[in-house]
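Only one protein chain is missing from this complex, and each of the others stays in its spot.
When the chains are written out, they are named A and B in that same order, and each has its own residue count from 1.
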Amino acid sequence: MDAFTLSLWVLRLAFVGLLYLFFVFLARALWRDLRTTITETGRALGRLIVVGSPGGVPPEGLSVPLDAVTSLGRDVNNSIVVEDDFASADHAVLTFRGRAWYVEDRGSTNGTYLNGQRVENVAPMGFGDELQVGRVRFRLERVAPGA
Amino acid sequence: MTLGATLRRVRVRPRMRIRELVLLASVSMALVVGWASLASHVAGSLTLGRQFSHLVLYLGAVFAVHLAFVVAGRRTDQLLLPVIALLGGLSLLLMERLPQGLATQDMGGVELGLASLQLLWLGVAMLLVAAIAIGVRSDGWLRYYKYTWAAVGVGLLLLVFVLGEETNGARLSLRIGPLQGQPSELLKVILVVFLAGYLADNRTLLAQASTRFGPIKLPPVPYLLPMVAMWGIALAVVIFQRDLGAALLFFSIFLTLLYVATRRASYVVLGGLLFVGGSSVLYFVFGHVQDRVDIWIDPFVDPLDRGFQIIRALYAFGRGGIVGTGLGAGLPQVGESLAIPAVHTDFVFTALSEELGLLGGFVILGLYLVIAERGLRIAAAADDDFRALLAAGLTLVIVLQAAIIAGGNLRVFPLTGITLPFISYGGSSLLANAIVIGLLLALSDRGPERLAAPSAGRRRGFRAGMRAVGGRIEKVIS
Partner (left out) sequence: MSQRPGGAPSIASALLRVAIAIATLYVALGLGASYWQVVEAQRLTNDPSNPLSLAAARSAPRGRIFDVRGRVLARNVKQANGESIREYTYPVMAPVLGYKSLVFGASGLEKTYDAELAGIRQLTPGDEMLRKFRARPYDPQDLVLSIDLRLQGRATQALGGNRGAIVAIEPTTGRILALVSAPTFDANRLIDPVEGRAYLKSLSEQPASRSPLLNRATQGRFTPGSVFKIVTAIAGVGSGAIDAGTRYQEQPGEEESGFLIKGFRVRDGHHLFTGGEPLDFLQATEVSCNVWYARSGLRIGGPALLDWAGRLGFGQPIPFELPTAPSIVTRGEGPGGGFIDEVELANAAYGQGQTFATPLQMALVAATVANGGTLMRPKLVDELRGANGGVTPLGPSAMSQVLPRGSADLIRAAMVQAVEGEWGRGFAGGARIPGVTTAGKGGTAEVDDTNRPHSWFIGFAPAEAPRIAIAVLVQEGGFASERAVPIAGDLMEAYLKLPAE
């Protein structure tokens, strides 16, 4: 095998090697994401407590553990179905982004209220804040210790 | 909404994307080395070759997209761009070493060959990825007009039936002026948009079966109609367009999304049975379906005609072995004729597996698996059902298509002529897949400025009118 053939093969194998190096980088990124997801899903992010519900659905006093995304409305596809004549089908959505909670009105007819203020588009939300969808009122709380 | 308003809403806040940068750097390094091995083989001495500018241009486009992402500052996925950059780079390497006469186009007096054309399309595709990933800030235009989209899709299909040009017995392409396109590539994206919208709205009902059909529980009949329509469309594609690959892809995406939306395996089984039933009827009625299956079972029954392509492909896999022949040292051509017909569209996986070996083949398959992981992760983290189903569907478009054609090359499945996403030659395919990746990136936004759910207050003027029209169509259809 002459020098050129040898160096050509070094190049060829280096190419395949570099392709696999890229995969090593990819695998590291994937693994990190996976670990983050596991630790995130390991703990509940918060809970919503029903503090007032004239129609009874959801029942008063119900405590709902929250995912990163929770939708509220009259439509059955929502995470929390609010059976109230003043609630819209797709009423509002609660999201946990980074380290804070946000509430977003999804174009409801009667509006979403945060501590009595009507929410325009998106508003940040803190623990203890009160949320009103239709006539149903919720309170955002931390997960009870040990729960 | 005016352009000014859009710009005001898009607050530019640059954000470094270290992970993407590192991955792109390693992609570039690999591609430069690969390019050198190819050019050196051709020249017979160590060189980067005269066409090195092609690679420089391509990598320039990729890094420009990266830079645009950084400037735009959205917290979108950082793995997808490097993965498609590598797939596109492999495509460029392959097109560079195939006979340039396989595709030619006259562009303002300059005759462009295979590699130049592919480079051009890759560039446009990158632009499209960037535009969609940065520009798409709302999904209302997809979410609310699903029946409009469905109508557009059916219209495209009809247009191909009527005006389509036939190549190799399949009626696939539309010609507009000098440009030729395959609408079925775009159709698959539209299909996913429609399905995501339909299933997101009706999945509760679909999941709660109420009609019993022997041992199988079915949802109320009116909700089944769109699915039966899907089945009909898939069959129509096979019968009138003779495009088995697209039909298989459509139907498998449909069944998978149906499962994701309802988690009812019985639908998948039922759909699978319908598919098998339909296919076996087609097998006995249509010669081209029968041919495909027969040569899949044993290509050597007709080695010089129907089985020729697949046999030649198997030889190429064999020649490649584990480490491959090396870039440029494969055998795409014997004398003046191609060793494998349609090597630049249907058999790119074979061609790359020959030159890069089993090791390289694994890399390609792995890249699609990474796309699958990213896409499904985006779906799982989506804010609502529509986005989850949309992300899952878009992922399936790429991942299943790659599996169907790679499996066809490897004789794992019957061979159907569809493209390998981002690697096969062809503008339509590249652009459609660029739209898919662009949308996935937009959907993956994790920042506070993330893709907004549309709200009634923002829908005004033209869009409100469209919404009303869409709503009416929707009522009529459902």
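In the analysis below, a residue touches a chain if its C-beta (ideal position, glycine included) is under 8 Å from a C-beta of that chain, and two chains touch if they have at least 3 such contacts.
Here the structure is a predicted model, which means the values were calculated and not measured.
Note on the undisplayed chain: of the listed residues A:Asn77, A:Thr95, A:Ser108 or A:Gln132, the one touching it is A:Asn77. Of the candidate positions B:Ser353, B:Gln401 or B:Thr419, contact with the hidden chain is made by B:Ser353.
Set against the missing chain, the residues B:Thr325, B:Ser424 or B:Ser444 yield one that touches it, B:Thr325. Here one chain is not drawn; of B:Gly271, B:Gly361 or B:Gly438, the residue touching it is B:Gly361. In the full complex, subunit B contacts the hidden chain through residues 203-204, 207, 256, 259-263, 303, 311-312, 314-315, 317-323, 325-326, 329, 331, 334-335, 339, 353, 357-358, 361-362, 365, 368-369, 372-373, 376, 379-380, 385, 388-389, 392, 396, 399-400, 403, 406-407, 410-412.
In this section, only the chains that are shown with their structure count from here on.
Per-chain CA centroids place subunit A at a distance of 28 Å from subunit B.
Residues of subunit B that touch subunit A in their complex: 19, 22-23, 26-27, 29-30, 33-34, 36-37, 40-41, 44-46, 78-79, 82-83, 86, 200-201, 203-204, 323-324, 326-327, 356-357, 359-360, 363, 366, 370, 373, 377, 381-385, 446-448, 450, 452-459.
Across the complex, subunit B is touched by residues 4, 7-9, 11-16, 18-23, 25-26, 29-30, 33, 37, 68-69, 71, 76-77, 93, 95, 97-98, 102, 104-108, 121 of subunit A.
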